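I have placed the structure first, in the form of structure tokens, so that the comments after it can refer back to it.
With one protein chain removed, the remaining protein chains of the complex are shown where they sit.
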Amino acid sequence: MILAKVIGTVWATKKDEKLTGMKLQIVRPVELDYAEKEGFFVAVDVVGAGVGEIVLVCQGSSARQTEPTENRAVDATIMAIVDKLDVVE
Amino acid sequence: MILAKVIGTVWATKKDEKLTGMKLQIVRPVELDYAEKEGFFVAVDVVGAGVGEIVLVCQGSSARQTEPTENRAVDATIMAIVDKLDVVE
Amino acid sequence: MILAKVIGTVWATKKDEKLTGMKLQIVRPVELDYAEKEGFFVAVDVVGAGVGEIVLVCQGSSARQTEPTENRAVDATIMAIVDKLDVVE
Amino acid sequence: MILAKVIGTVWATKKDEKLTGMKLQIVRPVELDYAEKEGFFVAVDVVGAGVGEIVLVCQGSSARQTEPTENRAVDATIMAIVDKLDVVE
Partner (left out) sequence: MILAKVIGTVWATKKDEKLTGMKLQIVRPVELDYAEKEGFFVAVDVVGAGVGEIVLVCQGSSARQTEPTENRAVDATIMAIVDKLDVVE
């Protein structure tokens, strides 16, 4: 899973019918200190993550292993909101 | 999912039989301000996206989770046309 | 899918038994003007593409969604021969 | 699979319900001499790997092929603790 920050939302009226009601959030990968990295992608949110929150994003076929995303054209899902990290470096 | 712009079309007469009728669009990833990034790839369009439109592309096995692409040799599908982005940076 | 050029063939006598008879072609990604990019990988050909031809390659689990590659250890399949591209840039 | 070092733990109270009880470890890819590379990601641990240990991480749909991770939104799993490497270079 990737550590990321929710930085926005995608609005799309015309989409595959099975995506109706899915919340499409824009996420940007972050470092261990939550500093933003380059790049972004779009993930479906299944845990109610708001803009600015640090989350875990699951990618690939595993992104469909939540009840809301099952059998849908979703390749990235926000499946956890991060409370904190314990890092030993 | 990846934010991209449709920049063209691939014509291919000789292809796996299950791909007959699939629209093969060339997409180029874009930034949050829709500026084009480097690179491109080919995705099947299932939402009627035209050249120049900003779309979401789903990749991997999830690209087969739409009715037209099911069980087909398709690893990228345009599954939404983007209306707008709300981004907080 | 990736736009690529067939640049050669792999010969491998000793291989997983389900791969018997599969044609293993070496492909190199190309630009929109068919200029060769860096790198290469190996894909199974299911459309009779010859060396020098421009093709589409499907990767991941979708590479197994053709009759010849079904249930086989194949992660890249040439599933179309490109006639031409229409690109608006 | 990727050779990596466990460098920390993610705490996440709010997560997809099927992830309850999963141990979310932060892993950093390492070289053959165990020197840390750049970057990190999060993997579910199914072998009891502690912080500082060198492990193998399996990614993608294969990350769900262990009893604890089956059918869960997990795209990376620590599935082995490395004793040693024999490398001929």
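Just so it is clear, A, B, C and D label the chains in written order, and each chain counts residues from 1 on its own.
What we mean here is this: a contact is a pair of C-beta atoms (placed from the backbone, for glycine too) under 8 Å apart; a residue touches a chain by one contact, two chains touch by 3 or more.
Source: prediction; values computed, not measured.
**Q** With the full complex in mind, choose from D:Ala12, D:Val27 or D:Ala63 the residue touching the hidden chain.
**A** Considering all chains, including the one not shown, the answer is D:Ala63.
**Q** For chain C, which residues touch the unseen chain?
**A** Touch with the absent chain occurs at residues 7-16, 18-19, 24, 26, 40-43, 51-52, 60-61, 63-64, 71-76.
**Q** Quickly run down the residues of chain D that touch the omitted chain.
**A** Missing-chain contacts on chain D: residues 1-3, 32, 46-48, 56, 58-63, 65-66, 77, 79-89.
FYI, only the chains that are shown with their structure count from here on.
**Q** Starting from the mean Cα coordinates of chain B and chain C, work out the distance between those two points in Å.
**A** Here chain B and chain C have centroids separated by 20 Å.
**Q** Show the residues in chain A shared as contacts by 2 or more other chains, in ascending order.
**A** Where chain A meets two or more other chains at a single residue, that happens at 60-61, 63.
**Q** What graph shape do the protein chains here make by touch: line, ring, star, complete or other?
**A** line
**Q** Considering every pair of chains, which are in touch?
**A** According to the stated criterion, the contacting chain pairs are A-B, A-D, B-C.
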